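First comes the structure, then the notes that go with it.
A single protein chain has been removed from this complex, and every other one stays in its place.
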Amino acid sequence: MHPRRREDRRRHPRRAEPSSDTAAHAYTYRHMPQVGGVVHTHSPYATAWAARAEPIPCVLTMIADEFGGDIPVGPFALIGDDSIGRGIVETLKDSRSPAVLMAGHGPFTIGKDARAAVKAAVLCEETARTVHLARQYGDPPRLHQEHIDALYARYQNVYGQKDPTA
Amino acid sequence: MHPRRREDRRRHPRRAEPSSDTAAHAYTYRHMPQVGGVVHTHSPYATAWAARAEPIPCVLTMIADEFGGDIPVGPFALIGDDSIGRGIVETLKDSRSPAVLMAGHGPFTIGKDARAAVKAAVLCEETARTVHLARQYGDPPRLHQEHIDALYARYQNVYGQKDPTA
Amino acid sequence: MHPRRREDRRRHPRRAEPSSDTAAHAYTYRHMPQVGGVVHTHSPYATAWAARAEPIPCVLTMIADEFGGDIPVGPFALIGDDSIGRGIVETLKDSRSPAVLMAGHGPFTIGKDARAAVKAAVLCEETARTVHLARQYGDPPRLHQEHIDALYARYQNVYGQKDPTA
Partner (left out) sequence: MHPRRREDRRRHPRRAEPSSDTAAHAYTYRHMPQVGGVVHTHSPYATAWAARAEPIPCVLTMIADEFGGDIPVGPFALIGDDSIGRGIVETLKDSRSPAVLMAGHGPFTIGKDARAAVKAAVLCEETARTVHLARQYGDPPRLHQEHIDALYARYQNVYGQKDPTA
């Protein structure tokens, strides 16, 4: 798991090279100004869904809460230029989900800062694992769309503590 | 895993909001006076059974010991009011089991205190995992009802150390 | 995991009761004088095989090394008297295996002392897990009997360090 922040490059010791993922992350930051953190992992269950290029269906309240629907799949892309960044942006720009499963590669997540993107990566793996287990003995039903919408709205707006300094 | 105790709300720092799960837990305490702790988790194996809305069959002595039979399923319910509390109470009020799998959501457990409810949550996940694994290569047979009854009676009444202060 | 030694009962504080497993363990000690430790667990993969009452086939060199063949299944038995002890002794007395999967219950292992019995319990779970995974995509072939015999003889007699004090 390697969270990236915009100022990372300035912090490297003098002779270090920027990560070979830099172009992909930079593309995402340029095209999604609300994004302040991008995380990429090869966590096993999420990567297994990515290997099959199969989205994770929204069959649990926790998926509606965190992802607002299914976790989508992005295109296969080679590493090293901004191809992965373009796949991330195209897949997530009109989605509630902060996670995308890049086909044949693994999950990428975004957030307003690194902490939010890490949280999304952890919950993406947790979701991938639980739905993997659930469907082993039958396809669990997708939640009704109006329930997904209600759960997502509540979780994003009501859940948790209000910031007392806001 | 978030155990809740009746006095939790008094302990929050002044400006903190009560958990959005408060109504569900409070309903359980009001309607099951013997209950002093409610625990809710999204532990992966138990949540996988919940996603399929499938009870966990009593195929092992440890399930008879701890749950006295199958672990039952409760209804799908939205989060935020006492719907989940009503589902818990309706499912568990005539059951030996201290655990219920709320459909499309995950396990809730009860106990005489927080410690007992946490123990039930841990054993619910352990049970969910072991039976998940067992049935992968054939359906393990349910224990005979008279064995379940004998095991449950022994475990609840004979097992463990007697409280020397009682 | 609860290793038991013969002198355990003398070590309990005065008012404590002996474990409800005492009769089962004591039966094993009385009938297998070479045994100095008995261990019982509900480890998930071994317990899953026990739920199906299915022996673990010897498909890997490590199983031949440690268990000398398949890990056998013992009868279903209620807890509290010496029924489990009788099942352990009947199953293991003519077997190379230090582990037995008691049907509908879980694994019991024996050893010359508690340490050896704990090692057998750990390796029983490791074996149960690996063969569970292996057969998910086809039945791995059992090793040839002469290979099993050669591996077992080498591991029991040649492997490891000779005791310099012997």
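Each chain gets a letter, A, B and C, in the order it is written, and its residues are counted from 1.
One rule holds in what follows: a residue touches a chain if its C-beta (ideal position, glycine included) is under 8 Å from a C-beta of that chain, and two chains touch if they have at least 3 such contacts.
Just so you know, these numbers come straight off a predicted model, no measurement behind them.
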Message: Let's see if you follow the contact definition: name the visible chains touching the chain that is missing.
response: A, C
Field: Contact with the hidden chain (one of A:His31, A:Lys119 or A:Arg135)
entry: A:Arg135
- line: The missing chain sits against subunit A at residues 15-17, 20, 42, 44-45, 47-54, 76, 78-80, 104-106, 132, 135-136
- line: On subunit C, the omitted chain is touched by residues 59-62, 126, 129-131, 133-134, 136-138, 140-141, 143, 147, 150-151, 154, 158-162, 164
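FYI, only the chains that are shown with their structure count from here on.
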Query: Should the pattern of chain-chain touching be classed as line, ring, star, complete or other?
result: line
- request: Return the distance between the CA-based centres of subunit A and subunit B, expressed in whole Å.
  value: 31
- request: For subunit C, jot down the residues that touch at least 2 other chains.
  value: none
